[in-house]
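Apart from one protein chain that is not included, each protein chain of the complex appears where it belongs.
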Amino acid sequence: MSTEGQDAARLAELRQKFGREPLPPREGEAEQSPRDAQPRFRGLESGHRACQGCGEALAARLVMECAGPDVMIANATGCLEVFTTAWPQSAWRVPWVHSLFENAAAVASGMEAAMKAKGRNTKVLAFGGDGGTYDIGFQALSGMLERYHNVLYVCFDNEAYMNTGIQRSSSTPHAATTTTSPAGKERMGKRHLKKDLLSIIAAHHIPFAASASVAYAADLQRKVRYAMGVDGPTFLVVHSPCPLGWRHASAMTIEVARRAVECGLFPLVEIERGAVTNVMPIRDVRPVTDYLSLQGRFAHLMKDADSRAAEERAHLQALADYNIEVFGLRGDSPDAADTTGTAVVGRSGRPAGRI
Amino acid sequence: MTVLTRGAYAGPGTSLDFKTGNWRSTEKPAHIHAKAPCHAACPAGEDQQAWFAKLQEGHAEDAWRELVSANPLPAITGRVCPHPCETACNRVAVEGALAIHNVERWLGDEAMRRNWAYPVTEPAEDAPDVAIVGAGPGGVSAAYHCLRHGLRATLYETAPEAGGLLRSAIPRTRLPRETIDAELARVLGLPGITLHTRARLGRDVTIDELKRKHAAVLLAPGCQEGKEWSVDGAVPADLHEGLHLLKEFMDHGAVPEAKNVIVHGGGNTAMDLCRIMKRSGAETVTLITASVLPGPDADPSDVINVVPRELEEALEEGVEVIEHATINRLIMKGSQVCGAEIQSLRKLPGQDGRSRRVGFEGTERVINVDMVIPCIGERVDPEGLNGLVDHGYLRPSDRFGRLAEERVLALGDARGDRGTVADAIGDGRLAVSAVAAQLAGESDPPADARGEMPSGGLNLGYYEGISRAVAPKLAVADRTFDKEIEGDIGRAAVMAEAERCMACGNCLACDNCWTFCPDNAVIKTEELAVDGSHYLFDMDFCKGCGICAHECPTGFIQMLPEEAGG
Amino acid sequence: MIEYRIHGRGGQGSVAAAYLLAAAAFHAGQMCQAFPAFGAERRGAPVTAFVRTDEHPIRLRSQVREPHFLIVQDGTLLQDAGITSGLRPGGGMIVNTTRTSEDISERFGHRALTVRATEFAVEEIGRPIPNTALLAAFLSATGLFPIDSLAAALRERFSGEVLEGNLRLVERAAGTVERETWKEPADA
Partner (left out) sequence: MLEALEGSQAIARAVALCRPDVVAAYPITPQTHIVEALSRLVAQGDMKTEFVSVESEFSAASVVLGAAAAGTRAYTATASQGVLLMAEVLFNIAGLRVPLVMTVANRAVSAPLSIWNDHSDSMAVRDSGWIQLHCADNQEAVDTTIQAFRITQETELPVMVCMDGFVLTHTFEPIDLPTQDAIDGWLPPLEFSRKLDPGDPKSLGTLVSPDFFAEVRHSHHAAMTKALSVIGEVDEAWSALTGRSCGGLLEVSGDPAARIGILAMGSTCGTIQTGMEHAAGEVGSARLIKLRAFRPFPADALRAACEGLDHLIVIDRAISPGLGGVVGTEVAATLADVPGAPRIHNHALGLGGRDIPETIYADLMATVTDPDSPAFSVFDADMEKLDPEDR
């Protein structure tokens, strides 16, 4: 491990002022590297080839931390699959199989049937992007849910086909540009709406379906832990910004995701047996432009001179308002589990607001 | 040679062979300790953020020890300091500054209640001995810091007891005697400090003599002489100079009677006198000050230099303030003053770039008074100072207080540009650090060059509004000349207040970087992170995306340019 | 090798009849083969099934083009004159109908037997499925395999009341035709 950039004199000085004496290695752990000693499960290891600031890599890492080692994964074709398993290397520390773009849910069904046949409890996870979930893999997913397989399906939603270079999917938000929904004289980006997948999933009356966001890691991980404990099909869609496809700075991944939630365009909800049982209230609702303006894919909506831009902005604001109204997202009073309360940090990772 | 596996499977975690660290092209993250603004603003040199961190960990004694590494008198400063730290506090951007002084005071009091030991040891018998003239807060601070540097200290005090202006110029309503006695006793009782009272410079000891006997001489005599005050040559026969009046009050508990009083000045002495006069029965007490009251539009450099809560309390008690004003002339009836003409003024930049105060014609008005108390400052009594006094003050050549004479340094009010207890305490610390370095044959300790972390450098999304602790106060009607007005906030409020500290520019150990790194390139470690954080960057895998820096609540992580070829 | 063709309508158990006949042959120690003329027909549409029986293993997989026997499950199918297409001159046809054997024989120029199979079936098993009765009468008349072998085949397929009804049906239908009247091939 390199610690470049921290020169010795500076270290000595800082140690004098702030430092603690280095602790001796723990008994019996002398051989362990700091990486191996991390107090969390590294199901998705470093060295994967995701872009800088990849929201999906982060989301998958967060999910794996909670899912733990006794799982196996069926992974749909997509960025996550490609950037984690360039042979002969793999970033996974759990049994993992990639078959095709559209069959992750079905492969997971088979794995789960195998575990049942063998009388084992190893939980099966299925991972897919929005393309593999909202679109081409949707049928297999519906079948898996209907057959009530004990599988946690996680959709890493980055709102377009990023693996092949940013083509629109049914999850792409209205008015966003992609290479197949470009803005031009005749068009203001994608003409259609983002598919309301969660409602369709909910209609399967499965025990648990929820949306989560990389910006709210604690909330995301709580949902994963809950789903892991359910004996039956569960579904999680995780809003995972793509700096490349959304055209924002790589450092802004969390900020963008946070604003998507705070403006109401990506509501965080939990649905059990078809009924909404929990939502994350928004303490301070932001205008959608706070979210849109950070992203190049909405740049055409930011042109003041274009009346169509104003109309589309108003449309997106109306969609956000709709979510806020339908799901009752506006927080009545500060709450430890609202958008602000959940994010609050404290010293030593103490769970101030972390559930 | 890599050999194909059947079906091209790969082993677990083998991606660690693929070092994505070489994907960084422009920037890399680094831990950048910046000064929290409280620390940057503290004249005593306290690092409030550092001791709040200890409190956040639940360790009050550690917090106190961190605190007294700069300031040995927290029970006193927690009561009297105008706390520029709170003015600077970034928390203002969320919902309001931390109640730093209340917490400091509690820590000081708690240390005395629990008899926590100062983190110093007795210097060697033959350790160099530093002479300190004046046992006010600056002198006591200097003596204490001598111990921290392994030096012995000998204090020479004119008065019968140590304390200086803490005793002579601060009303008991702000600083009870018991607090002064107890905290000073604890410091002065530390082995290695010797106190000679009733030892007057020029009469009982001389600088030359001290220089012979001691490794260095620190001059902390304070300002004992009132400045001459006149308005267009008019001086009332019964002029009551502020500091003298205050001392008189402290000694005898009474002030001359007056009906309508003007206090002229802009410091704590003026403020104390306003309140004393009001409480003594004056019908109107008006403070005329060239400065401005604190407010959203006030230029910070122009704000009246008083403890803000004192001002608040004074206004509560009925003291009137005319800001941006000065006295143009006195209206006399014989040698008695019966009125004063005041005029509005502003601080404006002059042609040479330096600001000056400009009076505005046509804003003159007259108010009727029967007493004018000028509180425009005091000067050093030059006796015994070997002619080191220059235009009323000891004017050192550097921040350590060095004077023209070798091994002689000045600190505290005597330097003329100070004015607070905290300034004096900070001077004591700095002067001793220079002396110690010099004795060890080292160059002067470097100034802390760290930048200050502004609120814009924080990610405020990770903090939520928590209301500030409110200290109990005597009701206006219950306020006397003896009883301390502001009370203790108590342990629970202290701990709650600590939660509000945002750790500006320092590691909060919140895990955000560890949580949000998409590349698992932040290593959480207690063993290896020696820079005050809990984390290391694994540069083998960091792609330089910058998420950790953006999501660092405190601004502790910043992106630095990737060195060329590095 | 003897080849059979069964005509019926979807829902009348024609394929089942083929399988039963083959199974009866199997129980009688013969090799057998039965299969439908695979179609996508729905209930009521005319359907065909084929059976081969032999003492030797049967490898031929083509449809039966020149059957020795026709088994017609529904008299209305006789409206199609082509129904006897390929029927060997020495063969015969057994038909579920209320008409007389002579009528049929006369019309098609082949020897014929008629059985009121639907009537029997409704009475014995409560459903208008003529196949068991037809097969029983057919086996009784031809003596190709013992009636017991049909009963054995039925026992593999059914149980309980349905089986009992079918066994009664076998007995009753077999009794309505002259035993082994078709023992020898017809004079062509």
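All chains are identified by letter, namely A, B and C, in their written order; residue positions are counted from 1 within each chain.
Just so we're on the same page, contacts are C-beta pairs under 8 Å (C-beta built on N, C-alpha and C of every residue); 3 or more make two chains touch, one makes a residue touch a chain.
Treat the numbers as computed from the prediction; the structure is a model and nothing was measured.
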| item | value |
| --- | --- |
| Chains on display which the left-out chain touches in the complete complex | A, B, C |
| Of C:Ala34, C:Leu77 or C:Ile94, the one touching the omitted chain in the full complex | C:Ala34 |
| Among A:Leu100, A:Ile200 or A:Met228, the residue in touch with the chain that has been omitted | A:Leu100 |
| Chain not shown: contacting residue from A:Asp36, A:Glu146 or A:Asp284 | A:Glu146 |
| Touching residues (missing chain, whole complex) on subunit C | 18-19, 22-23, 26-27, 31-36, 38, 40, 58-63, 65 |
| Interface with the undisplayed chain - residues on subunit A | 69-72, 74-75, 81-82, 84-88, 90, 92-100, 102-103, 105-118, 122, 139-140, 142-144, 146-147 |
| Residue numbers in subunit B that touch the chain omitted from display | 2, 4, 6-12 |
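To be clear about the criterion, only the chains that are shown with their structure count from here on.
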| item | value |
| --- | --- |
| Subunit B and subunit C: spacing of chain centres that average the CA atoms, whole Å | 113 |
| Separation of subunit A from subunit B, taking each centre as the mean of its C-alpha atoms, in whole Å | 47 |
| Subunit A and subunit C: spacing of chain centres that average the CA atoms, whole Å | 67 |
| Of all residues in subunit B, those that touch subunit A in their complex | 2, 5, 8, 10-21, 23, 28, 30-31, 33, 50, 53, 56-57, 461-465, 499, 503, 506, 508-512, 514-521, 523-528, 530-532, 534, 536-541, 543-547, 549-551, 553, 559-560, 566 |
| Residues of subunit A that touch subunit B when the two form their complex | 1-6, 11, 14-15, 17-20, 22-23, 25, 34-35, 37-39, 42, 44-55, 57-58, 61-62, 84-94, 214, 217, 243, 249-255, 258, 283, 334, 340-341, 343-349, 352 |
